[in-house]
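With one protein chain removed, the remaining protein chains of the complex are shown where they sit.
Moving on to chain A:
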């Protein structure tokens, strides 16, 4: 499967600053907390940006995979109503 199939565009896109992009952006920035391997605000900005970028696309793919599984689950339930009757008693 491609990383982000065209079908994934039918889903509502996650907000720009979602849990994945913020987390990885913070992780990218946190590379400079210790040791001070490569200081410089420009490197911090670059790493944080890369983290946000990667995180955003990972979250998009995650939401797509979850939605796909949900859809298949609901389709199965729809095709096998016998197995999913409400419990009696």
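Just so we're on the same page, a contact is a pair of C-beta atoms (placed from the backbone, for glycine too) under 8 Å apart; a residue touches a chain by one contact, two chains touch by 3 or more; residues count from 1.
As a convention for this text, contacts and distances are computed from a predicted model.
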| item | value |
| --- | --- |
| Chain not present in the shown complex, as UniProt names it (candidates "NADH dehydrogenase [ubiquinone] 1 subunit C1, mitochondrial", "Synthesis of cytochrome C oxidase 2", "Cyclosome subunit 8" or "Transcription elongation factor SPT4 homolog") | "NADH dehydrogenase [ubiquinone] 1 subunit C1, mitochondrial" |
| Where the missing chain touches chain A, by residue | 9-13, 16, 40, 42-43, 45-46, 49-50, 52-53, 56, 74 |
